[in-house]
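Take a look at the following structure, please.
As you look at this complex, bear in mind that one protein chain is not there, while each of the others sits in place.
Up next, chain A:
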């Protein structure tokens, strides 16, 4: 197990190095930020001075070297636009995204898996068909449209939930959270629901397919032949048998939603990182883009690593396979 962790940590480090290069190069290719940072009426001298100060006069490899060296020391650079450390900028926005994404993904997983198992156990029932119909809807309707409809229905028409913003927040461990206040919670409902729909549809499909397969397996037949009740079979056999694909998708979705909840954050004017990255792309705020993408890569690597560890916890065959190698 230790060898596995070390091996994966080295792999992760390599991925991070390669990713940081790709990101740096990609952002470099997007365009020259100088034209946006400097007012059009600036003199040549001022221009030269800014370029030198931002380190944009150095050759590319040197720029990357400085960036990587600073990165290793935990310095992600300063935003050209806000003129503050990038890490602080992203750190200030991250809790908002984090709480929104976690709430929506947990909700999507718990309800999606429950509904999916129900539909898998009773595939012919009317409720199962309704669930599957809803999941197709969840897949096919575009997210931004659902967001608008949610606002129109629940905020404008019924006036139950607010249409946007984060609401009241409360400081816990030095971070602002809104899900801990009643008002903040009411602000989170609609965007979380909006984010959750697609994932819930996916979880329903996964859980249903897995359950149907498991219910037909010899494991379940054998358990039934031993007189084990259906509830116990579902809880102890089926739930475990279907968990691996569900955890895989959970990890992938968690990563991609954390990084790219942009559409929902924009519609509900949720002050998360998704909005930050879009804004910094429009103004070519290079340090923010680079840091954000590197952090995203890091989040993905960490999530995948955790998912692999969880697999090994669930499946003894993976554990012993690794001991041998």
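Here, a residue touches a chain if its C-beta (ideal position, glycine included) is under 8 Å from a C-beta of that chain, and two chains touch if they have at least 3 such contacts; residues count from 1.
In this section, contacts and distances are computed from a predicted model.
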item: Omitted chain, identified by the protein name its UniProt record gives, among "Helicase HerA central domain-containing protein", "Transcriptional regulator", "ABC transporter ATP-binding protein" or "NADH-quinone oxidoreductase subunit C"; value: "ABC transporter ATP-binding protein"
item: Contact residue for the chain not shown (choose from A:52, A:129 or A:240); value: A:240
item: Identified contact with the non-displayed chain, of A:7, A:70, A:153 or A:232; value: A:232
item: Absent-chain interface as seen on chain A, which is shown; value: 124, 217-219, 221-229, 232, 236-237, 240-241, 314-317, 320
